[in-house]
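Of the protein chains in this complex, all but one are displayed in their positions.
Chain naming follows the written order as A and B, and within any one chain the residues start at number 1.
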Amino acid sequence: MLSQLRPALVALIALTIITGVLYPFAITLIAQIAFPSQANGSLIVQNGNVVGSALIGQSFDAPKYFWSRPSATGPFAYNAGASSGSNLGPTNPALLEAVQARAEALRAADPNNTAPIPVDLVTASGSGLDPHISVAAANYQIARVARARNLEVARVQQLVAQFTQGRTFGILGEPRVNVLQLNLALDALP
Amino acid sequence: MKPQSQIYQRALFDSFRKLDPRWMARNPVMFVVEIGSVLTTLLFIQALFGAGQENPAFIGAIALWLWFTVLFANFSEALAEGRGKAQADSLRAARQDTQAKKLAAPTRDAKISLTPSSDLRQGDVYLVEAGDVLPADGEVIAGVASVNESAVTGESAPVIREAGGDRSAVTGGTLILSDWLVVRVTANPGEGFLERMIAMVEGAKRQKTPNEIALNILLAAFTIIFLIVCITLLPFSIYAVNANGAGTPVTITVLVALLVCLIPTTIGGLLPAIGIAGMDRLIRRNVIALSGRAVEAAGDVDVLLLDKTGTITLGNRQAVEFIAVGNVQERELAQAAQLSSLADETPEGRSIVVLAKEKYNLRGRDGGAEGMTFIEFTAQTRMSGVDFNGTAIRKGAPDTMIQYIASSGNNVPTELNAAVERIAKNGGTPLVVAQDGKGLGVIHLKDIVKGGIKDRFAHLRKMGIKTVMITGDNPLTAAAIAAEAGVDDFLAQATPEAKLTLIRGYQTGGRLVAMTGDGTNDAPALAQADVAVAMNTGTQPAREAANMIDLDSNPTKLIEIVEIGKQLLMTRGALTTFSISNDVAKYFAIIPAAFATTYPALQALNILGLATPASAILSAVIFNALVIIALIPLALRGVPYRAVGAAQLLRDNLLIYGVGGLIAPFIGIKIIDMLLVALRLA
Partner (left out) sequence: MTFIGILQIVLFVVVLVALAKPLGAYMARVYQGEKTFLDVALKPVEKFLYRLFGTRETDEMDWKTYAVAVLLFSAAGVVFLYALQRVQGFLPLNPQAFGAVSPDSSFNTAASFVTNTNWQGYAGETTMSYLTQMLGMTVQNFVSAATGMAILIAFIRGLTRHNSKLLGNFWVDLTRSTLYILLPLAILVSLVNISQGAMQNLTAYQTANLLQPTTDANGAVVTTQTIAVGPAASQVAIKHLGTNGGGFFNANAAHPFESPTPLTDFVLILAESVIAAALCYTFGKMVGDTRQGWAILAAMIILLTTFMFVAYAAEANGNPAFAQFGIDQTASDVNPGGNMEGKEVRFGIARSALFATATTATSTGAVNSMHDSYMPLGGFVPLFMMQLGEVVLGGVGSGLYGMLVFVIIAVFIAGLMVGRTPEYLGKKIEPFEIKMAALLILIMPLTVLGMTAFAVVHPDGLKSIFNPGAHGFSEVLYAFTSQGNNNGSAFGGLGANTFFYNILGGIAMLISRFWLAVPTLALAGSLVKKKKVPESAGTLPTYSPLFIGWLIAVVLIVGALNFLPALALGPVVEQLMMK
């Protein structure tokens, strides 16, 4: 039975070289040549400064910004070095407290808005880095942002529409708005 | 036979005797129930002294019904054995020593010496007359008598036993009702059929068959799984109590009740009974299985080798047609044929006489005269006939007769040759008739295929069993009969070697072969076949090579044996399915009840609306016990087998035992619960 020992060791070494060295390096090489932006994290660079990634959300709580979804990463929200969800169970009182607090914060920032709050704005995302909010969540915040920035609501609506992505092929996924890109565009307004 | 009540009495007694743990341990499922019964009984005693986890009445009721569960299972086994045992008892009663009228020579008139039956040896000859009990197994060599064989077969209608043919075997212990028989002993004392039968039904040394072993393993696995399910429920429930801050952990009594309800007690309890009852069904059809494996293998048979004569066709050929040639009238031929056959006592000969009478209303002697001299068939002349008034009528096989006609200086009519050929081609046997050396025509003798046999083979085909006819006939004749009888294949001009080769061929192809046989030259093939049924009238070597013996010496019985084998497996499968399906309802009854104090919300699962947690658990346990009793008749009788394809059988049985097994306990448990409430027992 020890006759299988040599192939066992040799196979592990050989397959490690093929699948653990050649394969990832080859993919990296192709990726860096063919899709350099995507493969490096879809980073957004302004004036030579990395201001974030189009795929990674950031935390906002100023009224002039669209707020991202709650994030459960530690020790601070949207820590892209340690992705994580809240893992709170549906019947966990802590979840209900958190949702209540988030809803109250949203209402406090915009007391006139009595519309129901879209659920994604009060629930933490799976990754804690969700770059998107739903279109409903963006719509919910338009009036507040417009007021804080002294902009016409229509102008903000137009921006939101610009950063709204539909379903892939009209079927896959959900329509969504990229919060960081939207907020950067807001800041870029004259 | 003992009266039914006595069988029940004994089974009842045996149910308790079988509580012996050494006996119970052979059946892991029921052994677990017995341990559970002991455990709950101890808990009951503990509760009586006021230290119990629950109300002592509840624990006591659970313990009582668990004991019932064990007893019911034991009862089913005892009952199944009881039938055989009762039979064994009456057999043993028949097995008393009698004084045999031993004959000095194999004739009725020979000198008689009274000898104790135990001194009779194989080859001895004895005489029995009306009122005598046969002292030993044997073969009738002279006489005809009606015999009451109920001691062996349980069938009280008398049967005829006579010399020659397939009714020549007699069994020791049976009773001569009328006339007399001269019998040659075929079995030494202690080796007779009775002894073997007693040994078989009594010896609880019944070997488990492969399928039974496999099923037992599966059931044991389920039992272990449910053991783990129930054991782990205790820590789970402790956690639940702590996490929810309410109620008390589930009690041992409830866990034991749940365990017993979940493990496959229905099939586990009835499994031995099913096996015994299967053997019993064979015995009642006058077949002794010399191994349990063979019974089970019978259900798997793919190929049946059947002897043509006696099985597919009536034993004898019959005349069906007279074909006159030249300017001979058919009536003339019929008359000649009849005359030549008057002294021919073979069935073929008689059938010629009958046919002539039916067709032309000819009456034997009418056309003849006094002083007829009958010429018997001899191996030298190879023809038979009659001489009278200077006329010589001869009949015989075509080749012999054509030679005879030619040597008489007459021409052989071409029509005659044509008729002979046509008959042979259709599977018949031609007999040529000549008068004074001149060919008159041909008698067409035909094999008569038994009524209904074709349907039977069609059924077998549906069951996936291939039938092969074995015959000594030439291929042409064989093919014609095979086509008429509807068998799938045939082996013509069969020699013992050819049979053996055929069987081996099928077996190499992965098929299971069954065959019947009686002659010594069948022995090698019988030994090779997977299911080999020897006729009781058969020779000793044939009987030794076989794994079953048919007392009725009825070759068609192979088909019944196959069905019994299938029934045996089907009953096990059906009850297994039923048993496991039952568990779903039991979960719905017990789970909400078991955690009622911790999680009242689980009451939503109490879809049956059972009154209280105690009544719910008790109802499930009672149902579980009663269902064993309810299914005993089915276990003993077996699930009916119908010759339809496997797919349809599965559909039907799944519907009855699978879906039925899901639904039945919901209804049963609810009814029991309502009764318990009505009787204020819960």
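Here, contacts are C-beta pairs under 8 Å (C-beta built on N, C-alpha and C of every residue); 3 or more make two chains touch, one makes a residue touch a chain.
Treat the numbers as computed from the prediction; the structure is a model and nothing was measured.
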Of B:Q46, B:N244 or B:N316, the residue touching the omitted chain is B:N244
Residue list for chain B contacting the dropped chain reads 210-211, 213-215, 217-218, 220-221, 224-226, 228-229, 231-240, 243-244, 258, 262, 296-297, 299-300, 302, 461-466, 508-511, 565-570, 572-574, 576-577, 580-581, 583-584, 587, 591, 595, 599, 601-602, 604-605, 641, 645-647, 649-651, 653-654, 657-658
The missing chain sits against chain A at residues 1, 4-12, 14-16, 18-21, 23-24, 26-28, 30-32, 34-35, 38-44, 49-56, 58-62, 65, 69, 74-93, 95-96, 99-100, 103, 115-120, 122-137, 139, 167-168, 171-176, 180, 183-184, 187
